[in-house]
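Note that one protein chain of the assembly has been removed; the remaining protein chains are unaltered in position.
Naming follows writing order (A and B), and every chain is counted from residue 1.
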Amino acid sequence: MGYSWDFTPVLRAMDLLLLGLGNTLMLTALAFLLGLPVGIALALARLSRHRVIAWPVGLMVDFLRCTPALVQLFWLFFALPRLLPVRLSPFGAALMALTVLSAAFVSEVFRGGIVSVERTQWEGARAIGMTSRQAMRRVILPQAVKRMIPVFLERLVELLKMSTIASTISYPDLLFRAQDIAQATYRPLEVFTVTALLYLVVIAATSEATRRVERHLARSGEGTVH
Amino acid sequence: MQQVLTFLPVFAEGAWATFQLAAASLCLALPIGLLVGMARHAHRPVLAWPGRLYVELFRNTPVLVLIIWFFFAFPTLVPLEMDAFTAAWLALSLNSGAFFAEIVRAGIQSIPRGQWDAAKALGMTYRRQMVRVILPQALKRMVPALANRWVELFKLTALAAPIAYPELLHTARLIASAYYNPLQSFSIAALAYFIMIYPMTQCAFWLERRLRRSE
Partner (left out) sequence: MTEHHSGQTIPRCLARTARIVAAVLLILALATTGLRADSKSTWDMIKERGTLRIGVVQAEPYAFSDPITKQWTGMAPSYGRALAEALGVKPEFVEVTWGTAVAALQANKIDLMPNLSVTPQRATAVEYSNAPLSYSALALLVHQATTVTTWDELDKPETRIAVSQGSSEDAYVTQRLKKAQIFRFGSYSEDLAAFQNGTVTAVALYHPSLVVLASKVDDAKIVVPKPVRSTFSDTAVRREPDKTLRDWLTTTNIYFYNTGASQQWYEQFLLARGIDPKTSPSILKEQQ
């Protein structure tokens, strides 16, 4: 006797699942957008000539990249309030954790991107009389940023997948809602299968969109060719 | 401080459980990646299409969702005993396998056509060309990407904590719950992860540099 599938409980709860999906997308988008400026700031701090700034920031970024995101999230939500008088909501903690995660990665990509723009570009800019800062702003940064866009977009896809950790601290994202519904309807198979498919569709679509942007950039000669 | 010392053996057990899960997943993911990567490169659609499907499915589904699916949903479908380790192992292996498959495919594709032609000229079958000429060269190029993916895999083992696999993060959670000391508990866990993972990232860099020099 095979398993008797019954999708009706899931379909009835579809509105809750879609609300959860909305929360997932919102959290991811905010973390991505906040992660960019924070990451760039971190990168610039790391590139600074003052060891006093560059070294601690470097250590912190290394630490963030060498610890799992879920550990960072639990630390922010459960441990930090014992250290400082802050009150973090599940959304706040999840946003902070994902932003910091994104920023650490962005900072490395940014650093690498700036470093990768050839020396000749710097020398050329200097030769036509630009100061270091002008060179950075008008010649180096635009080229570096164009190369980094594909990597940043891949980062967005990764962030979408990582957003699921927010469900462990009661942030009502798609996975959290799925667990609620699975436990209430006693139909874990249907609920989690539908949930997995929802994530799959959204993430595959985002992934495809980023690939198209990359191809467009590649055609215009600036991006990394695949 | 004294309490912390009594917890260290438990954390060590958790770290060992983390390592076991990661290593076991690597052992399954590598062969999967190799087979699927080669299948995707093959010119026969009957091989390439399922390979593509596999990669899209397991790369684009979040790992935590996969872990939860294997632990809660899968056992209602097949009469298999699914403990936390097995569920996490399957989820992580299938996910990493998909990434490895892409690395393998890219590695194979990066070998110039000339190598294939030369091997064919020597009278080798497709299989021999692949195994004796292409793969050895491709593997060298894949090592940095594989090493990075290993580090990712190691970090992803923490996602087995929500299904109560007693790895490092779950251990920290248990201790924090039983002794009401989340600050010490999670800080120790974070530090322990860093101590384990940082050397791995340095190794990965070193490998990358060495292989680039030898190209």
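Going forward, a residue touches a chain if its C-beta (ideal position, glycine included) is under 8 Å from a C-beta of that chain, and two chains touch if they have at least 3 such contacts.
The structure displayed is predicted, hence computed values, not measured ones.
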Inquiry  = What shown chains come into contact with the chain that's not displayed?
reply    = A, B
Remark   = Given A:Gln121, A:Gln143 or A:Ser170, the correct residue touching the omitted chain is A:Ser170
Query = Contacts of chain B with the missing chain: which residues?
reply = 6-7, 9-10, 53, 56-57, 72, 75-79, 82, 162, 164, 171, 174-178, 180, 182
Request  = Could you list which residues of chain A touch the chain missing from the display?
outcome  = 1-3, 5, 77-78, 81, 87-90, 168-170, 176, 179-180, 182-184, 186, 188, 193, 197, 200-201, 204-205, 208, 212, 215
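Definition applied: only the chains that are shown with their structure count from here on.
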Query = If you average the Cα atoms of chain A and of chain B to get two centres, how far apart are those centres in Å?
reply = 20
Ask   = So in the complex, which bits of chain A are touching chain B?
value = 3, 62-63, 65-72, 74-75, 78-79, 82-83, 160-165, 167-168, 175, 179, 182, 188-189, 191-193, 195-196, 199-200, 203-204, 207
Query = For the complex, which residues does chain B have touching chain A?
reply = 56-57, 60-66, 68-69, 72-74, 76-77, 155-159, 161-162, 169, 172-173, 176, 182-183, 185-187, 189-190, 193-194, 197-198, 201
